[in-house]
Structures are given as structure tokens and as C-alpha cells.
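Note that this complex is displayed minus one protein chain, with the remaining chains in position.
Presenting chain A:
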Amino acid sequence: MIAIGLEGSANKIGIGVISHPSSNKPPIVLANLRHTFISPPGEGFLPKDTAIHHRAWVVRLIKQAVQQAGAKVSDVDVICYTKGPGMGPPLQSVALAARTISLLWNKPLVGVNHCVGHIEMGRAITHAQNPVVLYVSGGNTQVIAYSQQRYRIFGETMDIAIGNCIDRFARTLMIPNDPFPGYNVEQYAKRGKNLVDLPYTVKGMDVSFSGILAAADLLAGQISDDVSYGKRLKSEEGDLITKEDLCFSLQETIFAMLVEITERAMAHVGTSQVLVVGGVGSNERLQDMMGLMARDRGGSGFATDERFCIDNGIMIAHAGLLEYQTGVTTSLEDSTCTQRFRTDEVFVGWRD
């Protein structure tokens, strides 16, 4: 069976074509295309502009994807699109495109939960059977484990998402958005060496990042060239603290928090496998830390590369096709979007 997946819940539009040869063979990626809307430095992406971007790209990408897949429209069994969660306007523009091709090609629709898409794609690629999942992206921070037909949320952020925290931190320090703020923060962090104290807030399996942003505002003021040398922030050895040091400290602190709550969930459910999904999951330092933790527990850490952990259409096609194979479709009337759509609302009929 073949599915096409349309993703556009944030600033990326992704179109993917996947084939599930038979129930016990691994899926085959036939096409996986993506285009990102990049906003100028110091600015975030606005829903309205993002929607315009997606509308401008969607037709082109669908055509290219189908062509690249070497498939005929008649080969496609189902059209999968992101129902939510995400930003309203971009979600809607992509859902509209999905509805249109559904009518045009006369194919059924399946609305997919974006988070479930990430999880299923991660499982398919890494072959991690039943891992604790850390889902980290611009809008999400969740520790998830599967139990009784649902992906249950064990821990999450009590305020802003990790990716949002990194992006806003980057904006405060005027770090560029291209290709994306998290990537640049990671590069800066590689050159940092002094650890600056930042708020570390873990409550059980939940975390909070808002204190970090407040601290970042203060710190950014203390490292600026406009400030006299005497008032500049210095390390214990008297070195001037740099942007690089702040990025380093940010990563060391927030990733340690994430690894800690993931470890808590692993201890609680009794598993030693962990899978990191979502855009922030492409951060190598986070992957390394997670791997070290898992190894310490006698298990292993899994991650996918940026083609699959950054938002993409393939994961939507894959998760949608899994659901379609259990006999579920979304009728045209129900093919709406929702900005809020919790991971644990989805009935996971395709797992034992």
C-alpha cells in the first residue's frame, strides 16, 4: 500500500510518499521533500506568513514528490495530513490541499496526530520496539511511553517548549535563524567552555524553562560590548563570558533536565530503551547525553537523522497508513484541523 503525507503544522512544509510492502516487511520511503520558511534574525515565524509560504509551495512539492516516487496517482491508496497540533493557519492551508487532492484523485483521507507521526517514524527507522520517547521540538516537550493502545504522556513542560526556549534564547543573543536557531546555538555551544549557572527546574517528570529565559535576558545584558569591562560577566578564572559560553551553558542545563526526566520515566516504567524524536532531537549533544544515560542503565538510545526527526511528510504518511490499515479513515466533513491535539487522545489501534 502507498500513502502520501502532507505536513505543515509549523514553519516547514513536507510532502512524503511511503510504501508498506506487507505487514512484516519494513516500509520504503519513495519520496521525502521539504521546504522551510525562514524568518529574519531576531524574529520568529508568524502564522499568517507561514501559511502563505505553505500555500506557495504545496502544489509544487506534491507534484515533485509523486514524480520522484515513480508512482502513478492510481497507485496511491490514501492521503494523510496533519490534523494537529500546530499553528492554525499553516495547518489549514495544508489540510485544504489534502482535501483537494482527495477529491481530485478520489482517494480516502486520514488525519494524523503530528506527535504520533514522529513516534511511529522513529520506531520504524530505529527498530526500537517499545522505547520511552522523548519528543522535543519547537512546540513540544514530552516524555511518552506506550501502554494499552495509547501513547501516554509521563512528563512534559510546565510552560514553554524546549525548542521555543532555544529559539527565544537565540533571538535575545541575536543569533541568526538560518538554517534554524537551534542549529546555530549548537554550533556556538561547541565553541563554549565556561558553564554559567542557569535555573534548573525539574518537578517529578515535568520541567520548566521560563526561568531560563528570564535569566537569559539578564545575562545577555551582562555580556554586551556596550557594558564597561568592570561590569562584564566573567568566569571564575576571570575570562569574559561569551555568547558561545551562554549557548554552551544553555544546552548543558536544559538537556540535562530533559535527560533526567527521561531517565525518571524509564525507571518508572522499567525499560532501558529511549528514542528521541522531534526537531531538537537532531542536536548531537542531546543525542550523546541520552546515549550515555541509556548505556548507564544497560540499554541504548535511538535517534533519527534530520531527514526524519525534523518535521516531514513521510512520518505523516507512515502513521496515517498504519491507521488506515486498521480500517480507519477521516471523512471529508471531519477533515478539520486542531491547534491542540494531545498525543494521548489518539487510539493506537495498530499496536498490541
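Some observations on this one:
The rule is short, and it goes like this: a contact is a pair of C-beta atoms (placed from the backbone, for glycine too) under 8 Å apart; a residue touches a chain by one contact, two chains touch by 3 or more; residues count from 1.
The rule is simple: contacts and distances are computed from a predicted model.
Hidden from the displayed complex is a chain whose UniProt protein name, among "DNA polymerase delta subunit 3", "Codanin-1 C-terminal domain-containing protein", "BPL/LPL catalytic domain-containing protein" or "EKC/KEOPS complex subunit BUD32", is "EKC/KEOPS complex subunit BUD32". Remark: the omitted chain is touched by one listed residue; of A:Arg99, A:Lys234 or A:His268 this is A:His268. Listed residues A:Thr36, A:Ser93 or A:Thr126: the one in touch with the omitted chain is A:Thr126. Of the listed positions A:Gly5, A:Gly111 or A:Gly299, the one in contact with the omitted chain in the full complex is A:Gly299. Summary of contacts with the chain left out: across A:Arg99, A:Arg152 or A:Lys190, the touching residue is A:Arg152.
Touch with the hidden chain on the side of chain A covers residues 7, 9-10, 25-29, 82, 84-87, 114-115, 118, 124-128, 137-140, 145, 147-148, 150, 152-159, 161, 195, 200, 202-206, 252-253, 256, 259-260, 263-264, 267-269, 276, 287-293, 295-305, 307-308, 311, 339-342.
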